[in-house]
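Structure provided below as structure tokens; questions to follow.
All protein chains of the complex are present and in place, except for one that has been dropped.
Here is subunit A:
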Amino acid sequence: MMPRSWNRLPRVDPDRVELLTNRSQPLDSNLPRPLLAYGNGRSYGDVCLTERGTLMLTRGLDRFIDFDPNRGVLRCEAGVTLAEILALVVPRGWFLPSTPGTRLATVGGAVANDVHGKNHHALGSFGHHVRALELWRSDGRVIECYPEEGNGWFRATIGGLGLTGLIRWVELQLIPIQNTWMWVESQRFANLDEFWTLSRRAEALWPYTVAWIDCLAKGKAQGRGILLAGQHAAAQAELPVFKEGSKRMLFDPPFSLVNGLSLRVFNALYYRQSVKPQGGLSHYVPYFYPLDAIQDWNRIYGRSGFYQYQCVVPPREAEAAIPALLDTITRHGEGSFLAVLKTFGPMPSLGMLSFPRPGTTLALDFPNRGDKTRRLLDKLDAIVREAGGTLYPGKDARMPASLFQSGYPEWEAFKDYVDPDFSSRFWQRVTS
């Protein structure tokens, strides 16, 4: 089976797929070029894909190298998943300082997309917690990169979309926790105005905040939703027992199960779920990784796959741009299963091509209905561009080169760090 990305778009096959298992082995000069690392394919789009050359699967590089349980410093190979890290460190009182909404991403992938989590406003993105990493270049050079160094390799490789070479290992600074539970408060908001006030207040008080919104609601109810604020639970004498369940999506439906009707029902029910303004305990697994509970959930969209659309717009423009985006979506008669709204904090990202930046980020997914869907996304692009915002490469299969280049002004300086033997379909698309 050919490696795909999570939204199953685009379907492109490399000439060769190579499983890496030994981190000391230099890159094989006989492998067809270009080269590209593939972590666990949890990106939505083509940053992890190439139509030619060799896709190097890094999941075989899944060893821990060193862990200091006193300082919370972990060094591991790049193909280790976040789930494997958590299984090791959580029982010893440590947690990932930043985590995306899936624990099935690899460390290499988390670095290459400089992923962010619900605590961006408090602790920044993944790259802020990388103490060191090792980069292998196709010319045989091995470069250890540190955040404090001046020569740029670190800044290029954090959020570097796998283009600066192969990341062999990463050293992370973890954060301490008291137990495996989260203290979570949830609150309904009736529209976007309420969201802005509520989220500003929540960000000042809570390390983790995120909102789900009903992107089908119109008029006065536009942007209604639920805000979840959380923090790692304090030490306590008694804790509930957590038992993890797992379900799997077993087949590819002939058409997307996400359609007008199911969306309307889901969104309406989700909005009406019971909230806990007084707070309650939630285990960290369902809190951070609700979607991981259904294995292969991406199959729900059927064989034609789906598009993720995640943009960020600057703080000053957000209160105008977000309603404009929602208007356009409802006018188009489209909707998204999960629409997620979150404010990024002011901390500048470390990577030259990092996505997180001050402002508001909105993430949506749309079943792939061909041109109809792409026309909608083009219209959303226009609003994002106008607002001076940009899209997340890790969740993109289609943005025009001009939007990428205007959103990532350092992209030309970044070119100097791209390994001449590495490329991705994404990179060819946005630089041509």
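Here is the rule we use: contacts are C-beta pairs under 8 Å (C-beta built on N, C-alpha and C of every residue); 3 or more make two chains touch, one makes a residue touch a chain; residues count from 1.
Here is the rule we go by: contacts and distances are computed from a predicted model.
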item: Name per UniProt, for the chain absent here [options: "Manganese/zinc/iron transport system permease protein", "Short-chain dehydrogenase", "Amino acid/amide ABC transporter membrane protein 1, HAAT family" or "ABC transmembrane type-1 domain-containing protein"]; value: "Short-chain dehydrogenase"
item: Given A:Thr21, A:Gln231 or A:Gln428, the one touching the chain that is not displayed; value: A:Thr21
item: Of A:Val12, A:Leu88 or A:Met347, the one touching the omitted chain in the full complex; value: A:Leu88
item: Residue touching the undisplayed chain, where the options are A:Asp66, A:Asp296 or A:Glu410; value: A:Asp66
item: Missing-partner contacts on subunit A, residue numbers; value: 1, 19, 21-25, 60, 63-67, 77, 88
